[in-house]
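Next up is a structure, given as C-alpha cells.
Excluded from the complex is one protein chain; the other protein chains are retained at their positions.
First chain written, first letter: the chains are A, B and C, and each begins at residue 1.
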C-alpha cells in the first residue's frame, strides 16, 4: 500500500498539495483482514431504522417540552401548544424530537470535530503511518466500535481520516433533517438521534485511540497511576499554568516543553475538565483541579499565572474573569477564539513578552507547540507578578443581603442561598462554605442579586478547599483478557451489572452523590466505570479509612473494580467493552454487523449508563450512542430538560415479547430493561433504578437471583417496602434470591405469577442474523 | 489518472468495497492546471477571520433577540435579559450569534447533504468519470466558487466528492462551535456564520453543476424555454403526479419513465418548490404549480392522483393532508421518512398495487428509479378513483365566524381575515378569495379558530385560480461571454447594479411585490436575477400587455435582462457571476484566493441580493455566502426574525475609510454599500434601499450618476422628498445626475460637502494581495 | 417576587399558564370535584417546612382527610408511611407521568383512570418538565401543583408562597384542624 502515496504524489493534479497528500493515503489501511463484511458497513441514516423502530416501539418517547414555541425559522414563532401545528405543519412532538436531534448533532459534531483536529495534529507531529496501539499486546480488537459500525479496521493515524469522513458526512445528513420542512415523524427523528449517537461513539473511539496511541497514554492499563486532584495539591510557590477544556494537544505541548527543557517540577501544570484528565494520562505530575464547576472559583483564586483554554465546556466569561484576576489568556481553538487577535504567526519571544508584561490580556495562538513554549515561559515570568486577591470581609458583604430570594430562584441546584448568606451576614459563615460542595459554579446567583453580592465568590471565600484526593487516571480501553474473564459472568448475570458513571457536573447535589453511588455499586461487585467529570467527582469522597474509591477498589474491569477509562472521549471504551463481549466472549462477528450485535448487547449485557449531571449536547449524543446499543441511561433530575424520556411500560405485557431463537416463538420476558432513558429524582431512586435496569432476558437464574437481591435491597432502602413488580422479573422459582424465597413467593402468587421459560432472546427477525 | 482506480481496486484492504471504490478515485481530477494556489485553499474556519472582522467592523450586528432565554443545555433555561449571563457565562449577544450560526449550519448542511445525495445518485447512474459541463463551450470557468474557495477545478462527478468532503468537515467544525462552552465572542460567531455561508455556496455550486451536467438541464442558456406555471396549466383529465421538494432525482425518474414508455403527454407531472423548477429544466412539459405556499391548497384540491415528496420545505402535515384528500404518498428521502414503512426492496408491482388499491396511504421508497416507475403506474391506476372534494358552502361555513380575531393574530402576514370571513358569511366572498394572493399557505389560521373554520381552505375555495403564467426555466450558469460584456459596465457602475431576487415565500404581501420589484429593476436596466420561489413568484404578474416578466424581458445576463438561474441551489451562479467578473473581466486569480476576490467584489461589483420572503435556515446560509463576498442582502420585514441585522452607520465617517491602492492612503469613500443585511418594512422602502446598496467605491462618475439617479428616484417615490444623505455619495460634481445638478448642488453644500477623490479601493492590507 | 411568575423566572415558554389558586376555597373545590384524584408527593416535601413542621406532614394529613390515594416519588415513601399514609404506589416521577399520559391506564389502584392529579415536592425543574409533559401528553388530565412555587404548566397552580402562607392555604383547603403538630 505504501506505493500509493508516492504514486499520487507524483501526479500533476488540480488538487491542493496538502489535501492531496492526506487523501491519497488516508483512504487505505495496510494488511489484510478477511472477516466478511456484515449487512451495514458505514450505515446511512436509514440503514438501521428497522432496529431503531423496534427499540422505540418498546421505549416510546414521553415528551417534556421546554417551550410551546418553535422559533427556528422566520415563519415563527409558532405556538405548538394544544395540538396546534406550526406554519410548516410540524407537531409539538416532532418539534421536541427535532430539538433532541439538533442537540445530538451538536454533540456528535463536537466530538467529531475534536477527533478531526486531534488526528490532523497527531499526523502532523507523528506522521501518517504512525500505528494505532490502544492496548499493546493486551488488546487485539483495537477499535470495536469502528469495526462494528464502519466495517473498517484502521491501523494507522491516516486510516482514521477515512472513518472521520464517514462521521462528518453522517452528521451533515442528520443535521439537514432538522431543517424546516424535512422530517415530519417523531419516531423517525428519534431514529436519527440514535444514528447520531452511534456516530458519536465512533468519533469518540477515533479520538481516544489516536491520542492514546500517539501520546503514549496508559494503554488499557488497569494499573494506570493515581494522580492528585484538588486545589490543595498545587504548590502555589511555583509558577502555575491552568489549562481548561477538552482537546489536549496544547496541554501536552506544555508538558513536553517542560520535559524538553528540564523544567519538570519547576512549573505546576493544572487542569480543569477533560483536558485535565488527559494531561495526567500524559504525565502523572500534572494536577487535576476538578470538573467544569471549578472554573470560576479557581480563576478567581488568582493562583494560575497563565490560562490556556482549548475547547468545549469552557465558560464564555473565562476571559473576563481571568482579566479581572490579572491572569493572561491564550486561546488555542478555532472553535473558541474569544475575539482575541490571532498571533499564531508571530515569534514566541514576542508572545511571551506581550503576555508576561501585561501588554495584552490575551491572544489566539492556533499552534499547540507554540502554545507549549509560550505558556511555560510566560507563566514563569508572570509568577512574581501574581496578584493575590484581597481577602473578602464575608460578614460585611453578606450582611447586605435582603433575603429577596432571587439567587435561589436562579440557582440550578435550588440551594438555600438566602438563608446561608444571611447567616453569614450574622457571622456564621460555615454553612455558606459548605454549600460549595453542591454548587455547580454557574454564577447565575451573582447575575441576579440586587445587592450586587457575588454569592459564588462569597461561598468560595467561606470554604477552605485545600483537600487533595487521589484519582486513577484514565486507563483507556478494556483488555481483551479482561473481557474474556468477565464476559461469561456478565452475560449470565452473575456479575450483577456494569454501571458507567459518565458525563458532566449538572448535579442536583454535588459530586458527592456520584461518589457515593460509585462506592455503593463497587461494594455490590458491579463493574463500575467512570469517565470525564464523573470520574473526577467520584474521587472526591473518602471512606471510613480515608480512601477514595480509586484507592479502595481495583482499576480492573472486574466485579468490584472502579475503572476510570479517561476523559469524555474515552466513553467509547465503555460501549466498546459491551461490543467486545459480543465479539470476544460470544464470537459474534462485528464487522458492519450493527443490529445483530446491538441485539446481543441489549438482550445479554447488563450495562447501565448513569449521567447524573448530564448537561451538554455531547452528553446527549453519548447517551444516544448507548441507547442504540440497547444500553439504558439514567440521568439526574435536570436530565428531564433533554425534552423527552424513552420509557417502557412494564404494565403492558405485550410490549415485552421477544423471539426465542431456539423455538422461534414469541415469549414474554418481562420488562428488562424497563427504560432506555429516565431521569431519577434522587440518588436513592437512581440506585434502585440502576439495579433494576441491569437485568436482561438472558440472565441465568443464578444471575437473575443476584440481580434481584440487589434490586430488592436498593428498592427497599429507597421506598421502605418490597418492590411491587417482582413478579415481572421472576421467571422461575430459581430466580428468587434463596434467602428471601419464602418471603417472596406469596408476593408473587398474589400477583398471579406463574413460571415461564428463559428464552434465547432476540428482538430481530431471523433474516437479520449473519 | 485512470490507472489509479484499477490499482486500488486490486488491493486487499480492510475498507468496504463500495467506499473503497469511491475513495480511490474520488480524490483526483484529471488534466493539468497550473494556476498557482492562493493563500487560502480549502480555508479552515479561522483562515478568513481577518477578512470577516474587517467587514464586521463596518457592519456591526444589531441584535434582535426572539427570546431572552437560552434553552440549549440542561443548565437552562437561562435568562439572559438585562445583561445577565447564562450558567455557561454566555451573553445575550453571543447567544443570538450562536443561534444565527446554528441556523447557518443547518442551512449549509441541508445544501451539502442535498449535493452529496445528488452526486452519489448521479455517479451511480452516470459513472464516476462523467464530465462536468455546466455551460458547454460558453463556459470555460466551470465552477468559479469551488475554484475560489477550494482551489480545485473538478472535471468529473467523482471530483465533486472531494469538494463535498471539505464542505462536510467544515460544517461539522462550525456546528461544534455552537456547543455549550465553545465560542464566547459574538463577532467570532458571526465570522463563523460567514464561513458557513461561503461553504454553502460551494455546496450549491456542486449540486447544480452536477445536475446540470448529468441531467442535461439547460446549460447556461439565456434562451432556456418558457414553461407553464399555475394550477390552470394542468390538464385535469389526465393522471396527475405531484412532486414536492428540492432534490430532483425522483422527479427526473418519473419524467424518464414516461419518456421511456412513450407516455409523454399521457401523465401530468406537476411540482411545487424547487423540484418543480428543476424538473422543468429536465423537461419543459412538466408543470410548475407554484412555490412552497401552494402545498395545502393544491393537495386539498384533490387534483393530484399521487404525491411524491422528496426533501426540504415539505410541510410536515403533507401526509395527513394527502391522506384526507385520498392521495397516496411516496416518501423518497432519508431526511423525511414520515414514519412510513420502507418498501424500497420490494418489487415495483407490489408497490403499485398497494398504492393504487388504497391498501396503504403511503410508503418510503429510497430508490429514485423505482419511484419513477411506481409513481407513474400508480397514478395512472389511481386516476379513475380520483376523489373530487365536495364543494364548500362558503357562506354557511363563514357565517359561523364570531369575529374573535384569533386567525389574524396567528397569521404571519397579519391579513385581515376576520373581516373577510365575516363578509363571506354575508355572501361577499370575493374579498376572501382575493386574500389568497397574499397568503403564505401556512395554515396557522385554521389551527386557532375556535369555530373550526378552515380559513385557508375557505379562501382557496373562494378563489378560482385557473391562471397560467409563463416562467423561463432555470438557465443555470452565466456564460463567460456574458460576463465579458457586462463586466466593464458593472464594475464602472454604468449598469446600475445586479439585483438578485432569491429565496422563499414568507412574503409580507404575497409574491406580487417580488414580481413588481423584478419588473421595476428590469425596466431600470439593472441585471435582474431570480431563483427558487422568487423566480416563480416573479412570473405571477403581467404587465399592461399581459406579459409576465419572463416574456417581456430577455433571459440574458445583461442590462434589463431577467435571468432565472434555477432552483435554490442555482444561487451559486449568482455569486459565481460576481466572482467571474473578478476573474474574467478583471483577471484576478481565483484559485484559493478568497479574500482578494471578495475585496474586489465588495468594492467594485454593485450586486444586491433580495430575499423578500426569506424563511428558512437555507436562506440564512445563502445570505451569509453573499455577505462574505461583500454583497449586501435585503430581506422583507420577517427577515428581522433572523435575530440580527448587519448594519453600517453612514453617519460615522471613520467607518468608511478604505485604502487607496494607488496612493496607499486611507481615504473616505462614503457608505457604499451602507448595510450588509437589513430588513425593509415595505416594498417601496426596499427598492430605495436596493438602489442605494448597489453603489460601490469604484463607481466611475458616470456610473455613480446613473446609480444616484435611480436612488433619488426610488427614494422620492417612497419618502416623498430628496434623500438627506446625497452628500455622502457624491464624490465630485461629475457624480451628479446631469439634469438634477442644479437642484442638488445647493443641497450638498448645505451639508458642508466638498469634492474628494475616487480611489482604487481596498479593505485589505497590501500583503493580502497576490 | 410576583406570585404568578415561574418560581425560577427563566422557566418560561408557555403560551398558556396556570390560573393561580389564591384561596383555599378554590383548591377545595378542585378536591371536591375530583372523582379519581391522585396525590403525588416528592422528596422535597421533606425539606420544605418551618417551625419544626414539614410539608409532608400537612400533605399526609390532607391525603388522609380527603381520602386521596398517594403516589410517593423519590424517597418520600417511608416518610409517608410513618405519617400513616401507605402510598398506593412508589414509583419514579417520570415513569408515573408516562403512565398518566395514557388515558387507558387504570390508575395506581387499578380502579380506573385518574381525572385530577395533585403534585407536590419534586425539585422545581423536574416538576416543571413533568407538568409540561402532562399538559401536552395528557390533555385528558387536570393537573394541580401544590408546591409552594408557581408552576405555569399545571392546569392550576398554587402561587409562589412563603411557608406560613402555603401552610395556611393547604390547611384551609383540606380542612385540617389548625393544631400545631
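The rule we apply is simple: a residue touches a chain if its C-beta (ideal position, glycine included) is under 8 Å from a C-beta of that chain, and two chains touch if they have at least 3 such contacts.
This is a predicted model, so every value here is computed, not measured.
Engineer: List the shown chains that the missing chain touches in the full complex.
Structural biologist: Hidden chain contacts in the full assembly come out as A, B, C.
Engineer: If I consider the whole complex, including the chain that's not displayed, which of B:53, B:649, B:702 or B:727 touches that chain?
Structural biologist: If we include the chain that is not displayed, B:649 is the one touching it.
Engineer: Quick one: say which of B:390, B:452, B:720 or B:746 touches the chain that got left out.
Structural biologist: Of all options in B:390, B:452, B:720 or B:746, contact with the hidden chain holds for B:720.
Engineer: Of B:216, B:653, B:681 or B:743, which sits in contact with the chain we cannot see?
Structural biologist: B:681
Engineer: Under the stated touch rule, tell me which residues of chain B contact the chain that is not displayed.
Structural biologist: Where chain B meets the chain not shown: residues 62-69, 79, 81-83, 92-93, 404-406, 409-410, 412, 414, 508, 637-638, 640-641, 645, 647, 649, 651, 675, 678-682, 684-685, 689, 718-721, 724.
Engineer: Please give every residue of chain A in contact with the chain that is not shown.
Structural biologist: Chain A touches the missing chain through residues 69, 71, 76-79.
Engineer: Name, in rising order, the residues on chain C that touch the hidden chain in the full complex.
Structural biologist: 5, 9-10, 12-13, 15
Convention: only the chains that are shown with their structure count from here on.
Engineer: Would you mind checking which chain's C-alpha centre is most distant from the centre of chain B?
Structural biologist: Between chain B and every other chain, the largest centroid distance is to C.
Engineer: Could you put a whole-Å number on the gap between the CA centroids of chain B and chain C?
Structural biologist: Using C-alpha averages as centres, the distance is 51 Å.
Engineer: Would you give the residues of chain B that are in contact with at least 2 other chains, written as numbers and ranges?
Structural biologist: Expected reply: 71, 76-79.
Engineer: List, in ascending order, every residue of chain C touching at least 2 other chains.
Structural biologist: In chain C, the residues touching two or more other chains are 9-10, 13.
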